[in-house]
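Here it is, the structure in full.
A protein chain is absent from this complex, but the other protein chains hold their places.
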Amino acid sequence: MKQRGRALNSQLRNSFSYGGKSMRSHFWNRSAALLAVVAMAACGGGGGGSSEGAGDAAGEAAPAAAAVDPSTVGTISGMANFTGGMVPTMEAIDMSTEADCAAGYGADGPMAQNVLVSNGGLANVFVYLSEGVSGAPAASGAASLDQVNCRYTPHVLGVQSGQDIAISNSDNLLHNINATPTENRGFNISQPRAGITSTQRFAVAEVMVPVRCDVHGWMQAYIGVVDHPYFAVTGADGSYSIANVPAGDYTMTAWHEEFGTMTSSVTVTAGGTAEASFDYSGEMMGADVPMGEALVLEHGTKRIRVERIQ
Amino acid sequence: MAHAATAGRVPERGLDVYTQKVGMWVFLCSEVMFFAGLIGSYVVLRFGAADTWAEPGDVLNVPVTAFNTFLLICSSVTMVKAFAAAQEGDQRGIKVWLLATTLLGATFLGVQVYEYIELVLHKSWEGSHGFTPAAGLYGATFFTMTGFHGFHVLLGVICLAWATIRAHKGHWGADNTHGIEVLGLYWHFVDLVWIILFTIVYLI
Amino acid sequence: MSEAGGHAASAADDHAHEHPKYMLIWLYLAILTLLEVLVAFLAIPKWMIVVSLLIMAVWKALLVALYYMHLKFEPNRLRLVALAPLPAVAIMILAIMMEYV
Amino acid sequence: MATIVAEATGQAILHEEHEQSFLRKYIFSTDHKVIAIQFLIYTLFFLMIGGLLAMLMRYQIAWPARGELPLGGIFPETMVASGYILPEFYNALVTMHGSVMVFLAIMPMLVGVWANYLIPLQLGTHDMAFPRLNMLSFWAMVPAGILTLASFFVLGGAAGAGWTLYAPLSARPDLTGVGLGQILWLLALVFIGLSSILGSVNYITTTINMRAPGMTWMRMPLTIWSLFITAILALLAMPVLSAAGIMLIFDQTIGTSFFLPEGGGQPLLWQHLFWFFGHPEVYILILPAMGFTSEILSVGSRKPVFGYKAMVLALVSIAFLGFIVWGHHMFQSGMNPTLGLAFTVSTLFIAVPSAIKTFNWMGTMWRGNLQLHSAMLFAIGFVAMFAIGGLSGVFMASTPVDIYIHDTYFIVAHIHYVLFGGSLFALFGAIYFWYPKMFGRVMNETMGKIHFWLTFVLFNVVFFPMHGVGMVGMMRRIYDSTGYAHLQGIEDTNALISWAAFGLFASGFLFAFNFFWSLKKGKKAGANPWNATTLEWQTPSPPKHGNWEEIPVVYHGPHEYSHPDVEDKDWLAQNERPDVVSPAAGSH
Partner (left out) sequence: MDWALPPNYSTFGVVIDQLFWIILVITGIAFLLVEGGILWFCIKYRGREGARAHYTHGSNKLEIIWTVIPAIIIAILGAYSAAVWQDIKGASNRPADALEFLVVGKQFEWNITYPGMDRTLGTADDFTVLNQFHFPVNEDITILLESEDVIHSFFIPELRVKQDAVPGMTIPVWFDATQTGNFEIACAELCGLGHYYMMASVTVHSAADFDAWQASRASETAQ
């Protein structure tokens, strides 16, 4: 009478994969190597796969956050533009099961935040210096991630590795905060009432760490972790600005949850303002979004599938 | 009713089997249940996902393991020989047979380690490199069952080594066979489990 | 009933049966192992292989238990101890297998 | 022969006594009585820990919206934030309350303490068959306890998948946020299994082979029978749990997928293995209590146990049935419904031996001369509460009714009537009863009686309403019930339960005070303060290392009270010959 087997309707199912899958294969490669070393008394073999060391070292080797000498630094600013013409319409979120949250939205009701375009500017793009940074001040202060009306504020957050992230709940109902990084240690905590705050950290650079709430399937946020303070998230108008960047040549990367990554070279001069903008076109929808795993966002009746394309 | 009539009766004497032997058999009962848990899970999981199992010999090296099985059978016979020698007070026999058992057990372990290394490093399974416990239910059940059996053999070998050392000090003899018999029971049980495992894991 | 009496009796039991057979049992076991390996690769239906392999495995296990573990020569009460877990094993495996009926 | 060997070791033990260092005598002791006392202290400690966890739960259930947990500040932010117990901590509380109580408090208290203490004494032997294994069985519990306590303070907190550890929840750290805590608890479980198996081997072997001359099977006190049957259950059930637990550890750590459907594994397999262990475990937790009760009732009523043979048969049949009823925990689990049918019938039939036992206890009290001391009160309390627990069990054994009450507070009420009203009442009784033998002094009676009445009344105020809450439909392990429409209107009941629970917990401290106070100030007890017949009372209190100068010879059954042929007293010890005590008896 039972139908065993995976899928009655595979389309409806979330093809699940472990955040830790890659870690698992690491484990076996390492164990196998270890076994080989022990058994055959061969040397070498244990070389592969320690990706964590670099991040840690960078974090710790960073010089103490000395006062910034204004004569050696400049600013990067620019825009993330959407050049695709027709802006994809965002899906409505059915929050009817959480009336308190739904009440916080206007007549249109809550909408998904995957692609927010205003006057051609693309919001929620995470931009950061991906190459060329040598040494950086240690993190200071705490970044904050709030949960307001069953949505994350902000939707995309940048933090420095080791920096405190104060996660708080402004809704008087249960949210859980389930971060599933691949390089860092993940966490899955909950905040059942308003006013509860919890502090978390990510030790290693990782772009991006997906964060979701399992109670409210539509709640999704991304945290970009880099090991220097030279990052920004574009605002509602698509603009960003990164101050106090030491003069030099850099590669800059922009990340968007639907459109993937773009890179650009930028040269910062002391006291100057360098310009770096990123143009996203509509064809990039569903591009390779570098992240641990495939995400299926289920918004009540609607579903948006963001697949990682190999 | 329960008192006077039976007052003069001969007291009951347990099983008429010495306590250590009873204790070992009782312990073996729990070992049976432990392996039943593992083997039972194996049977059930395999029924549920028969298509993910390899044909005998495809992944596992049957000839090598058959040889290993033969080693364990030999170690069983040397173990009973040691017990027989003890009963007859044959000191040389005790030492030789116990040593042989220890060595055979150790060789079994060595072959098993070799087998594991070959599997983990040089076999491929379902496209991925290396046949590991993470390689589906087949790998998981294989390594769990043979691994726990191997662990039992290891414990047995350690005890046997200790018994062999004692033999060289002249500890055992016609008046002191209990230790060897009890250890033998454990060792034969390990052999017996392997007979089952070899059949269901390697050959079926 | 002194302790020496009980001891001697069981020792005498052992003496009466065991010595000549140990090597013979070993031979049986070795041959059965060889047969098992051969049967496993015969080109006959799978169920026949499984059944014959299981029979041989049980046979071997019985040989070890009865002769090497001396169950053949032990008093019934000890045999009872040794067999006690088997019903539990059977119940466990059979009931879980019911999931597939 | 066995006896002689035992006697020889006994001589050696007696000889050794003077030369032992403190460490050998009290810490790494191989004396079964010292090990029993070690177990007693260990389990009383964990009983308190388990109770404390329950108090936190009760606070949360009664006042989910209040926050302001008293002393909430002493907990780290990962457990209690802004005065609110966090759901993940609540899950850990639920899980660890069950686990600690079952595995670290009740089970080792029933078996570790009393099997160790009573088996050699009541059987008339010098010590266990394997004293060193016995020591090991205690010391295997120590890492288990340490791992359990430590698991609260590791990243992610303690195990949070329920004491039944249902996979995949227990196997997937990414779904619970609990990582190391779960693994530590499983490791603790493996140690507990080891301890329990080593203990059982000892108890069984000792009972089979080391009984005093004349101690035939049908002359063994019912305590021994129940402990013997319990040991068999533990011996056959614990290894299965160990095997399953190890597979679960592998699922978490090395990438196997025994219980994970993503890799082809089967979540239901875990449930089958767990409950194959779990149901015998339930009887492990109650059978010894039944034994103590039979013993105490007989002594307290000054009557032989009513229907001794029926009691033994009932024990044996409960043990046997215990292995074929596990499926009744899984009626709603998606198990094959036909299998459910078979389990319904076998489960209902386990009510029969339970009924036999209850009626026989009542028969024991009937026309007795009841001495209502604390131990006796707890024994009577056991019968009364066990009856309720047994009767409420009929509801869930009936599968259709179980559809509704499964996983509701009705089940919680049932298990506590059996485990608290049953096992723990009997354990309190046993402690009051054998305390004089252990420490040479009697526990204070007044405090004992106050303790009984507080416990009895508050226990019922706590757990009886849970039946009602369950009928309303309140699910188990719910952090906050106020959000459900069908659960409106039970807040007051929940608050009442919580207040009573705090009182119940507090009454435990009266017991603890009595326990320690009586060590020094209790009335001195002679060898036999209760005028009891079994062998342990025929040696000084506390007994010396080795128990007996000379192994006693047993002449008759265990509970010969008020024998008409014995004139000047109302009891006849097992090693007393009736024709010597009272020549008239010899003529039978």
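To keep things simple, chains are lettered A, B, C and D as they appear, and every chain counts its residues starting from 1.
We adopt the following convention: a contact is a pair of C-beta atoms (placed from the backbone, for glycine too) under 8 Å apart; a residue touches a chain by one contact, two chains touch by 3 or more.
All figures in this text were calculated on a predicted structure; none of them were measured in a lab.
Shown chains touched by the hidden chain across the complete assembly: A, D.
In the complete complex, the hidden chain is touched by one of A:Asn81, A:Ser130, A:Gln163 or A:Ser190, namely A:Ser190. Only one of D:Glu88, D:Asp127 or D:Glu536 touches the absent chain when the whole complex is considered: D:Glu88.
The chain omitted from view is touched by exactly one of D:Leu155, D:Val401 or D:Ala506, namely D:Val401. Screening A:Gln147, A:Asn176 or A:Gln220 for touch with the missing chain picks out A:Asn176. Residues 1-6, 8-9, 12-14, 16, 94, 96-97, 173-174, 176, 188-190, 214-215, 217, 298-303 are the ones on subunit A that touch the missing chain. Within the complete assembly, residues 86-88, 91, 94, 160-162, 166, 168-169, 172, 175-177, 261, 265-268, 301-310, 332-334, 337-338, 340-341, 344-345, 348-349, 351-352, 355-356, 358-360, 362-363, 365-372, 380, 383-384, 387-388, 391-392, 394-395, 397-401, 403-404, 406-408, 465, 467-469, 471-473, 475-481, 483-486, 489-490, 492-493, 561-564, 570 of subunit D touch the chain that is not shown.
Simple rule for what comes next: only the chains that are shown with their structure count from here on.
Subunit B and subunit C, compared by their mean Cα positions, are separated by 13 Å. With centres taken as mean Cα positions, subunit D sits 37 Å from subunit C.
Inter-chain centre distance (subunit A to subunit C, centres taken as mean C-alpha positions): 61 Å. Annotation for subunit C: residues touching 2 or more other chains are 1, 6-7, 81, 84-85, 88, 92, 96, 99.
The multi-chain contact residues of subunit A, meaning those touching 2 or more other chains, are 24, 27-28. By the touch criterion stated above, subunit D contacts subunit A in their complex at residues 65, 67, 77-78, 81-82, 84, 86-88, 155-156, 174-177, 254-255, 261-262, 334, 336-337, 479-480.
Within the complex formed with subunit C, the subunit B residues making contact are 10, 13, 15-18, 21-22, 25-26, 28-30, 32-33, 36-37, 39-40, 43-44, 47-48, 56-57, 62-63, 66, 69-70, 73-74, 76-77, 79-81, 84, 87, 177, 181, 184-185, 188-189, 191-192, 195-196, 198-200, 202-204. Residues 2-7, 9, 11-19, 22-23, 26-27, 29-31, 33-38, 40-41, 44-45, 48-49, 52, 132-134, 136-137, 139-141, 143-144, 148 of subunit B are the ones that touch subunit D when the two sit in their complex.
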